[in-house]
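The complex appears here minus one protein chain, its other protein chains still in place.
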Amino acid sequence: MLKVKIFGACGYGGVGMIELLVRHPEADIVSLIDIENTALPISSVYPHLTGFCDLEIISPEKDNPGDGEANALFFATPDGVGMKWASRYLENGMKIVDYSGDFRFSTQEEYASYAGKIGKPSLHHAPELLERSVYGLTELNREAISGASLIGNPGCFAVATILALAPIVKARAVDIEKLICDAKTGVSGAGKKPSSAFHYPSRYENMNPYKVGMHQHAIEIENQLSIQAGADCKIILNTQVVPITRGIMVCAYAQLDENWDLDRVFDLYKDFYRNEPFVRILPLNQAPSSKDVRGSNFCLLSVHVDPDTGTCLIMGQIDNLVKGQAGSALQNMNLMHGLDETSGLYHPPMIP
Amino acid sequence: MLKVKIFGACGYGGVGMIELLVRHPEADIVSLIDIENTALPISSVYPHLTGFCDLEIISPEKDNPGDGEANALFFATPDGVGMKWASRYLENGMKIVDYSGDFRFSTQEEYASYAGKIGKPSLHHAPELLERSVYGLTELNREAISGASLIGNPGCFAVATILALAPIVKARAVDIEKLICDAKTGVSGAGKKPSSAFHYPSRYENMNPYKVGMHQHAIEIENQLSIQAGADCKIILNTQVVPITRGIMVCAYAQLDENWDLDRVFDLYKDFYRNEPFVRILPLNQAPSSKDVRGSNFCLLSVHVDPDTGTCLIMGQIDNLVKGQAGSALQNMNLMHGLDETSGLYHPPMIP
Amino acid sequence: MLKVKIFGACGYGGVGMIELLVRHPEADIVSLIDIENTALPISSVYPHLTGFCDLEIISPEKDNPGDGEANALFFATPDGVGMKWASRYLENGMKIVDYSGDFRFSTQEEYASYAGKIGKPSLHHAPELLERSVYGLTELNREAISGASLIGNPGCFAVATILALAPIVKARAVDIEKLICDAKTGVSGAGKKPSSAFHYPSRYENMNPYKVGMHQHAIEIENQLSIQAGADCKIILNTQVVPITRGIMVCAYAQLDENWDLDRVFDLYKDFYRNEPFVRILPLNQAPSSKDVRGSNFCLLSVHVDPDTGTCLIMGQIDNLVKGQAGSALQNMNLMHGLDETSGLYHPPMIP
Partner (left out) sequence: MLKVKIFGACGYGGVGMIELLVRHPEADIVSLIDIENTALPISSVYPHLTGFCDLEIISPEKDNPGDGEANALFFATPDGVGMKWASRYLENGMKIVDYSGDFRFSTQEEYASYAGKIGKPSLHHAPELLERSVYGLTELNREAISGASLIGNPGCFAVATILALAPIVKARAVDIEKLICDAKTGVSGAGKKPSSAFHYPSRYENMNPYKVGMHQHAIEIENQLSIQAGADCKIILNTQVVPITRGIMVCAYAQLDENWDLDRVFDLYKDFYRNEPFVRILPLNQAPSSKDVRGSNFCLLSVHVDPDTGTCLIMGQIDNLVKGQAGSALQNMNLMHGLDETSGLYHPPMIP
């Protein structure tokens, strides 16, 4: 049985986890931690949780890592929080999944390069934890995750991009030094804090690239793909925002080697993901729609090869708040505690 | 003075032209032709036009090409209509811009390959008109357009993609055989006819690729870019729909030659479009937003080079119904009649 | 254990029921019936159901009411279908909930007046079933529903309007002959069939009243409120569409009697719904938001009294596809089979 603390309960990532856990057959939420809204019941901040979760939000300082009440903790927090607070929970035997980039890297050097992209100090606050932390993309790292106590949950763009490219990169079927990922995200990826760019009148009927060629998720994508390939991968990640709340659609382009063709790529993908509960390869000549993953933990992929240019095109869809965040985190936590990894997660999207 | 007939008045393309013309200082609409809503005033079909244009819609058979009332005609019609009706208007001295693919190609062979993609008979109905017709992308073809009497107005994706890629392709700064264009369109591009894919509940919060690698606009894009390059260009055009009504955003990727860098590309674009009234190159490190072209005839472009992969990325935005359709058509018609090409077109987008 | 047949599986009402039932702990779907998409698995029509429900859709003629496989049937069908097919299922001992107006009335006369509003023949096809059918607004009719075998599930506007007005009407606290309900619905209420009015480019940024003063749900609203009041109620129902997919917001206005004030109205509502699992009265000075019910079976209500005009204002929110349709239907079916009425229904909305 999961006894869960959520650190960062009031952001979209925290609320998404609460929504999953209140329907999870083997989990209970025991504590909600945040720096905002302390001493209020979560259901006064998010009225839709009334009756499902009415716990009072407590400040980080008020929570006792040694109270023995919980065996699982999620840091649904921005960069820099998990690294400050993780050790005291680990010391008390709890297993942790952190949503941010704090534990996605194994060395201080890698972290420093990431930190530079997001304007954070290059020194990690708890470098000793980096080597025990595991990168939490379940489909590629299942075994390590099962045995881990500290997971760096992948970035939302990274989930979609890595799942889209891992098979052809691992098979070395493409030019791994010239990968392209054109990635469109819904607005919830930017969190719940209001800003001009996401003010309704500025965002409706509006799409635009942002952080062009600078998105911090590119680093973990290159890292993980390089591990798969056994050689250095290079990618340009072109992130864009569209007027959708939930969803990431990636279109990944790579130059296909001459001894590969569409059928072989298709077989590769079907085989690579054949036992995965949450990854689905669409039939040829179909393309995935974001409505077919909305609210669920699924990742849909489809493959295409353009004969004229020799380009291999992989298209993928996830719900950025589920498979791209809370869903992946829960999938990992299930594994870490010996539960079926789909527990509390295996349900269809909601249409329309 | 333009005296205009609009053939296909009731579609988005026809209405878009009416909206432009009622504010045009040198144009009058004299006739609205359609196969639907005949004998009704246009303002009963589109109430927002009341008082601005209340002409009765007449059927094609009822319109008299020799009535001497008009000197300009727009075929705001789907493929196959202009080719049937154009000659009788041309014979009467009128100048024509056709929105469809009917006159975008100079030979029967090229047309046949296009026709195959859209499921039309490969034989052109008026092949003799193909050689006198001119491809209507004003920025690349201004002189020919000025002297022409029959224009094949470019497809909406083609406008954005060609404007984005023409400079680097013409400069042979990139690998012209492996061009990639990831293109997102608003829903109005599919016209006003309702369908499941564009039913509000299916389309809100939904984005998806469609016609993957099969979009018919790829042909004219390759044609025109090849003319610019003086050699065969190859492109994969990956068209996607996002929940927006107006707008096309293209992200074009190409492998940059080693003797080029970002500054040189930037200078190239600024120079290439330096006298263009409707094309604007954004400063470096900015990316265009669709809200900044909505309702206007502008095309915004920005350039970026990814040092790791050597990819040149060009991002472009147009309003698919203006610069992508009626606006370009009017820009051409202005030119054909010796008017300032910006007449009736030079106004800012509407925000928010 | 519910063994369920869904007649009309391919509409939003059918799919909504499938989505609920695949997570229902005490229900199995045994048969999907429709006149469209027969012989196809439902998951090829709705890919998001893949793995959750892959049953083949069969035609009405192919389904055997006497196969003994099911004890529950939902007619998720338009007006006129249930009345044709219900008897043969009832004869085989099945319990039925019909989504349409077919069984919302107890007499042929009432039905005829409803049928007139929707352009249907005034003669009911199975008038003998009218007297055994029960109006399925659970909160007002729980006991009768529990013992019934045939339920006319309420219309979506009716659910929200009746729940909003029942307490003050029953208490005779207002002028029951001059009730006003200003009701806004999301687009999914019109079903999945594409039409001009709900084509994305026509519907985004667009709101409008429709069927002004003519909506067919007004009849059942007046019927049910009159039963509560023990006297004839009269209401004007002004239905409007807004660019939302899911949701109904009602603002009901009534002239408050002089011996009533806000506190008394508030107490009345809290008391009236005090044991209801799905109806919630907000604290004073709050108003409900549709996001707080989206995807759930809840109805949120708030009350307000305007001292200047003496108007009592009741505001309500439901998800039209859940509490307004499939959710209410399942709530009723649970009751009819002696299950907890919240079974498979008690979960929070999804935010954002």
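To keep things simple, chains are lettered A, B and C as they appear, and every chain counts its residues starting from 1.
To be clear about the criterion, contacts are C-beta pairs under 8 Å (C-beta built on N, C-alpha and C of every residue); 3 or more make two chains touch, one makes a residue touch a chain.
A quick note: this is a predicted structure, and the numbers were derived from the prediction, not measured.
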| item | value |
| --- | --- |
| Absent-chain contact - pick from C:40, C:123, C:144 or C:212 | C:212 |
| Omitted-chain contact residue, chosen from C:95, C:184 or C:280 | C:184 |
| Residue, one of C:5, C:192, C:217 or C:294, that touches the chain absent here | C:294 |
| Touching the absent chain when the full complex is considered, from A:203, A:304 or A:347 | A:203 |
| Chain A residues touching the omitted chain (full complex) | 12, 186-188, 192-196, 198-205, 243, 245 |
| For chain C, the residues touching the chain missing from this view | 177-180, 182, 184, 186, 201-202, 204-210, 212-213, 234-236, 238, 240, 242-247, 249, 251, 253, 255, 285, 287-291, 294, 302, 304, 306, 308-311, 313, 315, 317, 352 |
| Residues of chain B in contact with the chain not shown | 12, 15, 19, 22-23, 46-50, 52, 188, 192, 204-205, 245-246, 280, 291-293, 295-296, 321, 347-352 |
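Here is the rule we go by: only the chains that are shown with their structure count from here on.
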| item | value |
| --- | --- |
| Remotest chain, chain B as reference, centres from CA atoms | C |
| Between chain C and chain B, distance of the C-alpha-averaged centres to the nearest whole Å | 46 |
| Residues within chain C bordering two or more other chains | 12, 188, 192, 204-205, 245 |
